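Only one protein chain is missing from this complex, and each of the others stays in its spot.
Order of writing sets the labels: A, B and C. Residues in every chain begin at 1.
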Amino acid sequence: MTPDLAIDIGLAVLVLGVAAWTTVVRESFAAVVGFVTYGLLLALAWVRLHAVDVALTEAAIGGGVTGALLLAAAARLGPAEDRTPGDRPGAAPRLLAAVLCALVSAGLGAIVLLPPDPAPTLAPAAVASLPKTGLGNPVTAVLLAYRAWDTFLEKAVLVLALLGVWSLAPDALWGGRPGPAYRAQRDGALALLARVLPPAGIVMGVYMLWTGADEPGGAFPAGTILAAMWILVMRAGLADAPAVGRRSLRVALVAGAVVFLAVGLSGLATAGAFLAYPVRFAKPLIVLIEAPLTFSIAVTLGLLAAGPPERGLPR
Amino acid sequence: MTEFLLGAAGFVLLMVALGLVRILRGPAEADRLMAAQLLGTGGVAVLLLLADAGGMPAIVDVALTLALLAALASVAFAMGAWRGAVDDPAPPSGE
Amino acid sequence: MSAALDILSAVAISAGAFFFLAGTAGLLRFPDSLTRLHALTKADNLGLGLVVLGLLPHAAGPLAALKLIGVWLLAQLAGASVAQLVASAVKARGPET
Partner (left out) sequence: MSAATLFGLCGAGLVGLGLYGLVVSPAPLRKILSFNLLGGGVFLLFGVVARRGAAAGLGGDPVPQALTITGIVVAFSATALAVALALRLFDATRRPDERADEPSADGGS
């Protein structure tokens, strides 16, 4: 057995083991920790599948912001869920569910083992059109040129999800500040971390955005890293979450989508189609879209993790 | 050298995987979190070794991202523990 | 020269891997949360540090080398803060052996 294969087998077994344990363990907190390790292992799996762009996104989301969101939720919900776990189905329905789920897995496994030959791929087409975009990273080209429409709608979905979160606030608190008031940390490890890490994170985010044009990276990992830094600063109480009614905040949320839309519409005049770019200016236009997009993604993800407004408007 | 690097990556992965037994056993929440933390550090080391072995320098950026965000889960955990202890999201012996 | 660097590299990486072994052994064998935390930080500092040291001679250029050192520095900062945070959480919750 080659070392490559051994690493892959070990990783696949670990991922399945951690997932199984997350499903069956009794305590909610332990399940959340299991899920955080699942995210870390998936990032490794994506590297093994030669999908470094995906690995970057999974590392930033699964290794960072999801953990911050779910561990905070487990601290509030976990003890109550463990005390009154609710009605677990009996042994017979559980067995039936297990058999049916195993059948689903077996069916998917069969599809994996009997692939179409030759495997369908758009890689040659993606590479062939790459010079027209001025980019070097085909994944960024798919996200912001070939299928820019999808990415635009996806940005809209993020804002919709945030509106959904906000709408859970009681009427009296609408427009207020999200999450509990965290006491400002003056000294100690958290204060140090929240002061030293964000500058490094901002450099990293900008680097990721810039390098994304030609190497793995791009707006999504960059925005997620920036969001993680903001969450850290909010949790340490160094900067309070902004009131969701603030106009500047609303502008920051939609800036990415608005610039995207504006460039898309200008494509009607300059290149003859919505979201088409004139060849000579493709790369500058894509960077023009990506910068505010990254910023908006960072603000949206940070506020998604902060939760619905829990405190009234500042008096 | 490539074989050696892959072997080292496999060994580190095996070690942190064994450390995951601590997630299973607990008993305290902190113990489970520590096993996840060890997996994070080990994962960074594995990624660096794979980047060198496979000649894919972009993987170093994944390691950099993991190292940057490694502390975030522990921050969320510690704040949950403080809140549970003193009803206030701040360290009990902070000042 | 290159052979000497390769040997240095192999020695440092092996030593780093050994500290991951030590960290895991400590995490599994030590009797309570705070001593386990001590074992964990060894893997953070020395394990990753020695692996980075071993990979430095292979770095493609100064920028790549700087990135490797950056990974280690970030892990140091995270490791030290996490040790503090987890220890304070253990203190707040009280020992559960």
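The criterion applied here is as follows: contacts are C-beta pairs under 8 Å (C-beta built on N, C-alpha and C of every residue); 3 or more make two chains touch, one makes a residue touch a chain.
All values reported here derive from a predicted model rather than from experimental measurement.
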Just one of A:K132, A:R147, A:R186 or A:R280 touches the chain that is missing; which is it? A:R147
Over the whole complex, note the residues of subunit A touching the chain we left out. 4-5, 8-9, 12, 15-16, 19-20, 22-23, 28, 31-32, 35, 38-39, 42, 45-46, 48-51, 53-54, 57-58, 61-62, 65-66, 69-70, 73-74, 76-78, 80-81, 85-89, 93-94, 97-98, 101-102, 104-109, 111-113, 115, 119-124, 126-128, 138-139, 141-143, 146-147, 150-151, 154, 157-158, 161-162, 164-165, 168, 180-184, 218, 220, 224, 237, 297, 300-301, 304-305, 307-308, 310-311
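Please note the rule applied: only the chains that are shown with their structure count from here on.
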Looking at which chains touch, is this a line, ring, star, complete or other? complete
What chain is the most remote from subunit C, judged by the mean position of CA atoms in each chain? A
Quick one: report the Å distance separating subunit A from subunit C, using the average Cα coordinate of each chain. 27
Where subunit A and subunit B are represented by their mean Cα positions, the distance between them in whole Å: 19
Distance-wise, how many Å sit between the C-alpha centres of subunit B and subunit C, to the nearest whole number? 10
Where in subunit C do residues touch two or more of the other chains? 70, 74, 77-78, 81-82, 85, 88
Please output the residue numbers of subunit B that touch at least 2 other chains, ranges allowed. 29, 33, 35, 61, 64, 68, 70-71, 75, 77-78, 81, 84, 91
Residues on subunit C engaged by subunit B in the complex (per definition of touch): 6, 9-10, 13-14, 16-17, 20-21, 23-24, 27-28, 33, 36-37, 40, 43-44, 47-48, 51-52, 55, 58, 60, 64, 67-68, 70-71, 74-75, 77-79, 81-82, 85-86, 88-93, 95-97
Looking at the complex, which residues from subunit B come into contact with subunit C? 1, 4-5, 8, 11-12, 15-16, 18-19, 21-22, 27-31, 33-35, 37-38, 41-42, 44-45, 48-49, 52, 57, 60-61, 63-64, 67-68, 70-71, 74-75, 77-78, 81-82, 84-86, 91-93
Residues on subunit A engaged by subunit C in the complex (per definition of touch): 188-190, 192-193, 196-197, 200
